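To keep things clear, I will list the structure first and then write my remarks on it.
With one protein chain held back, the other chains of the complex are shown just where they sit.
The first chain written gets the first letter, and so on, giving A and B; residue counts start at 1 in each chain.
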Amino acid sequence: MLFQPAIIALVLASALSALMLVGCLPFAISVLRRWDLSSGAESQVRLEKRTYLVATLVKVVLAAEAAALVLFVFNADRMASLFTGAMCAVGTLKVDPYGFPALYLKLAVFFLAAFWLVLNHVDNRGWDYPLIRVKYAALIALAPLLLAAGVVQLAYFLGLRADVITSCCSTLFSGGGVTVTSNSVAALPHAWALGLLGASVAGVLASGGAYLLWGRGGVLHALLSLAVLAIGLAAIISTISVYVYELPHHHCPFCILKREYDHLGYALYIPLFLGTALGVGTGIAAAARRHASLQQVGPAIARRLALGSMLCFAAFGGVCAALVWRSHLILFEGAPWH
Amino acid sequence: MIGLSQVKKAYNQGRANEFWALRGVDLHLERGRVTVFRGPSGSGKTTLLTMVGCLARPSSGRVSLEGRDISALPERFLTEIRRSTFGFVFQSFNLLKGITALENVMVPAYPLGGDHGALKRRALELLDRLHMADKAHSNAEWLSGGEAQRVAIARALVNDPRIVIADEPTANLDSERSAQFLDIVAQLKAEGRTVLMTSHDPLVAEAPVVDRVVSLRDGLIAGGG
Partner (left out) sequence: MSNWFGRQRALMDFAVSSLARRKGKTLGLLAVYTVVVFVLASAMLFSHALRREAALVLAGTPEVLVQRLVAGRHDLIPASHLQAIRAIRGVKSAEGRLWGYLFDPAAAANYTLMVPADDAPAPGQAVIGSGVAQVREAAIGDIMSFRAHDGQLVSFTIAGIVDPQSALVAADLFLVSETDYRRLFGIAADRFTDIVVTVRNPREVRTVAEKIDAALPDTRIILRDEIKRTYESVFDWREGMVLLLLAGAVLAFFIFAWEKASGLSAEEKREIGILKAVGWETGDVIALKSLEGVLVSLTAFLLGYLAAWLHVFQWGAPLFEPVLKGWSVLYPDFRLAPHVDELQVATLFFFTVFPYTLANVVPIWRAATIDPDQVMR
């Protein structure tokens, strides 16, 4: 294990987050078993009060996970100098088999916590809390994921060993070195990547617009948002990053976050992730309409979320287009934008 | 407009010191009237007001407001109803110390958002109506009992409630101030607001503005229901 401040902070943060959620589990179970709004009993009042605590804790977890995500990637990038052959975060994450799974789990926790908060927000607007059981069942499902994220991250950090020189020359030529990116995603042809990206952003904007106009297709918007997330990430790796670095074979989703590239990555990832969270939230809020008490409120929230997600995706698409536009790299001869 | 049927309220339910403060109250209160709840100390008057005013939920029984059953609503929605429908004047006024009378009047509207300037104007207008404009910028703890009560009334009115609830409003006032208070009640009634008060002060129960007196004893209606 590398004994590093950022690593200690990350391990601490995920341990505390997991602890908080696991601490909520007994309460979640008693909600599933004993929740009865029609009762005026004090035990029911106590349950209700506790829901505020759980919601607040999940908000803290979400904030911590969002910050931890940035810290994790940042730190991975910084540690690259510790490993032979690693040049940026990709190399560090590939040092042991838990690196990328840890990142993926962190992302999953981030998104699921965001979805849960949308669910919670919608449910809180229905006077009979129609989704309360769904919500707490979801929370019970979220807890193991959070634990897994913490454990995998710990395994990853425990597995890290810097190549320390000792007085023995056998350690001198440490390892063969780790190659940077050779991912199948990176091999996605540029034309395909840009085409898919354009199409999916257009699609998600259209479905969002349709929802705003006719109040239909919220779930479709949610699915398309997920599609944009997947395609967007693939496109960043295969093509957008190449335009930023202006090196045809440098596919890296992390280096764009660095100062050398003006922290451009944040302008890509923040709207993309936020848009996805809001877009999937649209679907959740729209689907909640089935419940009598949410018939009005659900769609009203969904419209606001849809608008938010459309703004985010439009920003994401805009930033991608701008990056391709201003790049000096020409990947397509005679391409219309050059 | 407000209906209670078989409303019961227990404190410390399920514990050794369980106490039933209300033991089955049936009552109907009409819009635009002034009602006084009378009864010995401990008879459950205040508890009844908290049920009516959405400050707490009954242990059993039903409370309905304008035809809507509110007895099974979670606190979040009770609060929503409370802040748009009710204004409270508490027995001990309960002003926040350390901030001005004006701010005290504005406080209930903070969570609603809305335009700050408009809120301030509204609050000043209310204070002016209650002849408190010159004390608007005094700190709450410097006010005398009667002044504090008028600030509390302004605070109760800032969200323009249809129903005003006052718990023992004259308990801390001399008779002259009590009479002034009853004048204010008459104004409120003239504006079409419903007023609910508790009091064991005969001055209040016998005042001409009062439309109805309900007597309570040991958590049950003893007369006027």
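As a working rule, a residue touches a chain if its C-beta (ideal position, glycine included) is under 8 Å from a C-beta of that chain, and two chains touch if they have at least 3 such contacts.
Everything quoted here is computed from the prediction, not taken from an experiment.
J.: May I ask which residue of B:Arg38, B:Arg82, B:Lys135 or B:Arg193 touches the chain that does not appear here?
T.: B:Arg82
J.: In the complete assembly, which of B:Thr35, B:Thr50, B:Ser178 or B:Ser215 touches the absent chain?
T.: Once the missing chain is taken into account, the touching residue is B:Thr50.
J.: Across the whole complex, list the residues on subunit B that are touched by the chain not included here.
T.: 46, 49-50, 55-56, 75-76, 79-80, 82-83, 88, 90-91, 94-99, 103, 107-116, 155-156, 159, 167
J.: Mind listing the subunit A residues that contact the chain we can't see here?
T.: So the residues of subunit A touching the missing chain come out as 2-10, 12-13, 16, 20, 49, 52-53, 56-57, 60, 64, 67-68, 70-71, 74-75, 78, 81-82, 84, 162-165, 167, 169, 172-174.
FYI, only the chains that are shown with their structure count from here on.
J.: From the mean C-alpha coordinate of subunit A to that of subunit B, what's the distance rounded to whole Å?
T.: Comparing mean C-alpha positions, subunit B is 49 Å from subunit A.
J.: Quick one: which bits of subunit A touch subunit B in the complex? Just the residue numbers, please.
T.: 37-38, 40-43, 45, 48-49, 124, 127-129
J.: Would you tell me which residues of subunit B are touching subunit A in their complex?
T.: 13-14, 57-60, 71-77
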